[in-house]
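Note that this complex is displayed minus one protein chain, with the remaining chains in position.
Every chain is named by a letter (A and B) in the order it is written, and numbering of its residues begins at 1.
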Amino acid sequence: MSDTQFQLEHSPPGVPDGEIGEEEVSERTASLWADAWRQLRSKPIFWVSISIITVFTVMAIAPQIFVAPSPATHDPFDCSLRDAEGEFQDRLPPSSEHWFGTDVQGCDYYVRVIYGARVSMVVGVAVTAIGALIGLVLGGIAGFWGGWTDNVISRITDVFFAFPFIVGAILLLSVIQGEGGRTLGDVVLVIGLFSWPTISRIFRGSVIQARGQEYVEAARALGASNRRILVRHVLPNAIAPAIVYATITLGVIISVEATLSFLGVGLQLPAISWGLMINTAQTRIAQSPHLLFFPGAALFLIIFAFILLGDAVRDALDPRTR
Amino acid sequence: MQSTTRGWLRWFAIFAVLALVLVACGDGGAEEETTTTTEAAAGETTTTTAAAEEETTTTTEAPAAGGGQFSTAISEPPFIDPNLVQDSEGFEVARLMFDGLTLYDPAGGAVVPGVAESWESNDDKTVWTFNLRDDSFFTNGDPVTAEAFVYGISRTADPDTGSRVSYHVGPGYADVLGFEEVNGGEGTGVSGDELLEGLKAVDDYTLEVTLARSNALLPKIVAHPAFSPIPQAVFEADPAGWNEMPIGNGPYKMQGPWEHDVAIFLDRNEDYYGAAGVADVIEFRIYADLATEYRDVQAGNLDVGRIPTEELANAPAEFGDRYLLISSGSFGYIGLPNTVAPYDNVKLRQALSLAIDREAITERILIGTSPATGFVPPVATGAVMDACPYCTYDPDLAVQLYEESGGVPNDELVMRFNAGSGHEDWVEAVTTGWSQVLGVTATFEPLEWAAYLDFLFEVGPDGPYRLGWQWDYPSAYNFLAPLYESTSGDNYSGYVNADFDALMEQAITSLSEEEALPFLAEAQAIIGEEIPVIPMTFGTERRVWTENVSNVQLNNFGFGLWENVVVNG
Partner (left out) sequence: MVRYTIRRILLIIPTFIGASALIFFAGFALPGDPVSAFGGERALPEATRNALIERYRLDQPVFDQYLGYMGDVLTGDFGESVLRRRSINDIFAETFPNTLRLAALAVVFELVIGLLAGIVAALRKGKFLDSLVLVSTIIAISIPVFVLGFSLQYIVGVQWQILPVAGLQEGFRSLILPAFVLGTLSLAYVARLTRTSLAETLREDYVRTAQAKGLRHSRVIGRHALRNALIPVITFIGIDLGALMGGAIVTETIFNINGVGFNLFRAIGTRDNAIVVGFTLIAVMIYLTMSLIVDLLYAALDPRIRYE
């Protein structure tokens, strides 16, 4: 619940007030993004986070590249408690043969950690996409049309807000479990279902703010259609806070997946996930600290990179924090 | 603006103070609690101390014979009411508070007199007479009479009690006459109002038990807490409060109501008829997690504790002579649906069993358990050593038998088990072994508890699954009849063998346990060849303890003999 909360610091970037006519809007928007990009480019933090994310993305797509130089097996499921001579192969410390050591089953830990990136990245990206999609659609509708629509959507959002996230996720995941095993898709779907309310609320707020601007009023007076106003004027100005939030969320979602797996309600063995590895490693920290260290460090790095990136993007998009 | 900000600052201050007060209050509450419990203890016995820190100093003055207080650990049991106690945690507590007709002998698989000084039966073992001693009292002062046993045992069988252990009184176990009428009946809505026909209080201290079927093992069976005497008046005065603080007749009694998820404090029962407990106060501290429990022993905050699997390898070295390992009466196995193809093929079952490296698994993962070499743990009377010829690791023979059996469809199989109970690691090792030795694709699927039960009872297994068996009383019969007799409700593998069934019938109707032994041995030979389930492990129990206590012992059930633990000065 609260110890894996979604609450994040977010201050919607204010769109500077000013006397701007319709014809100036797209130009103004463009310059906002151009400004942001210029700002981002100059920041080493941005490049650091982007590099880490790139490395993990490649790792998720083509783990073979990373495991190729390893002298041990390249198959994460090729494990054995004993080798041909009958010597035990489990929980070996890191060595030149097994770079990250071996795990409880005698699997090469380096290969396992590399293959673990896929779950985290897929969950992070897919959940954020689902959450952003639901959140943007609902928040946009509520904010733009207002009135009864807004009321109904806001009440639904309230329900999900009031619902303790972890409990909701655990309950739903147990339901799915009944149908025979939890898949990656199930986990993504359930976390996604609970990750949209904040984005919806933020987007609703900034749409309302953008809608109230003089240039939108002007466009309406000039007879622009709802769709044109929404697409041309409101969206480009309102989306920035949602993007900032989504980037940071990506990191948080990865942490949530690991937490659910750690609690035994997320992915299940034989899936390869850092959360599961830490679950297995947690009580073995004294004898085999490498079992906790490598997946823990990987998990920390990727979450760190996304949150760092979100921070940099926020700074770039929100002039007030400069 | 000014007033606004001032208002906020005030709210902020109130908020902060409130938070601090909450913390402080709560803390005070905790202190109060500890004080009351220790005060209560001091009221009972002079040696108990007023505060935890002073404990060590005062206990040095305690007589060498005993005294003092120590803590041991359990997980939160659902019940400590002996008629309902269903797990080892509740059993540990109930065993100290209630003495039944007979008691388990800590040394072996026998029973010794409890409240019943002696017992005899008619020739066909259907009518048993228990002669009760007249000096056993409930801790409220009421005498323990035959009526209390009639009431207590009937209450276990009453469906309104909703007891999970009522089967102890029924067929396959004690099988007291009239069980079906009460347990299978409609119920009245009131627990304990229907008495079993087969139970009769001849006089205050003579109990006559009539069985529906001959049973030579009855004295062993009735040592279970399900057969405890219950003071009817106490229970009926407050049925809802009974499980919070039951009144018994054992060597220890409750100090105060059960503090759920915190602790259960037991005081020595000074009026106990038997050998008095050594320590004045036993604290059963309640843990949810073995790792935390173990760390508390390491840190010296808990006197006796269990060991999580992951620490099993290190514990003997770390604790030296403050480490105890015993074999217990539990049996872990991989079940197979004997009536479902291809598992109805004996050769396939043999092949799967031969492809498991039990020694590697027990040495590296289930550290401390012994690899099963038969179907009955050696500590049970009547166990045959090496009763399972296919429980060795023999990859070549496994492959040969697998080929001969025709194998599993598509060479794919999935093993299922209940998730989150520490089975993941060894199941993974087993399936990896099957994959590598037999060249199949063996995977596994952990199911949540409820889903797993559904899978076992409703859906019915279609492949290998995990189960375990913990004995109800120390006899091989209890490992054989329930699991493989065709009529047993616990025979999930669906194994049917008329010869085996006949041997079970002969065993239970034997006139003594000794006479039953040949039948039990023959039965083990049959299943050893047919391998209805794949034996995996024989259980062990371990404890570690701090220098604060000594003489820590465990019985064959794996329960601590807490009444014997000495608190060191």
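Definition applied: contacts are C-beta pairs under 8 Å (C-beta built on N, C-alpha and C of every residue); 3 or more make two chains touch, one makes a residue touch a chain.
Not measured: the values here are computed from a predicted model.
Note that the absent chain touches A, B when the full complex is taken as a whole. Of the candidate positions B:N183, B:N269 or B:T381, contact with the unshown chain belongs to B:N183. When the whole complex is considered, the residue among B:Q86, B:Q232 or B:N568 that touches the unshown chain is B:Q86. Within the whole complex, the absent chain has one touching residue among B:A275, B:A288, B:A317 or B:A498, and that is B:A288.
Only one residue from A:M59, A:I229, A:A258 or A:L291 touches the chain missing from this view: A:A258.
One of B:N243, B:N269 or B:S353 touches the chain omitted from the figure, and that residue is B:N243. With the whole complex as reference, residues 1-5, 7-9, 11, 155-156, 158-159, 162-164, 166-168, 170-172, 174-175, 177-178, 251-252, 255, 258-259, 262-265, 278, 282, 285-286, 292, 296, 299-300, 303-304, 307-308, 311, 320-321 of chain A touch the missing chain. Contacts to the hidden chain, counted on chain B, fall at residues 1, 4-9, 11-12, 15-16, 19-20, 22-23, 26-27, 29-31, 34, 78-79, 86, 159-160, 162-164, 166-167, 170, 183-187, 189, 243, 260-262, 285-289, 292, 295-296, 298-299, 301, 420, 448-451, 453-454, 456-457, 467-468, 489-490.
In this text, only the chains that are shown with their structure count from here on.
Chain B has its Cα centroid 45 Å from the Cα centroid of chain A.
Remark: chain B residues 291, 308, 310-311, 313-314, 357, 360-361, 363-365, 419-420, 424-425, 428-429, 432, 436, 443-448, 450-451, 454 touch chain A in the complex. Against chain B, the residues of chain A that register as touching in their complex are 77, 79-82, 88, 90, 104-105, 174, 177-178, 180-181, 264, 268-270, 280, 282-284, 286-287.
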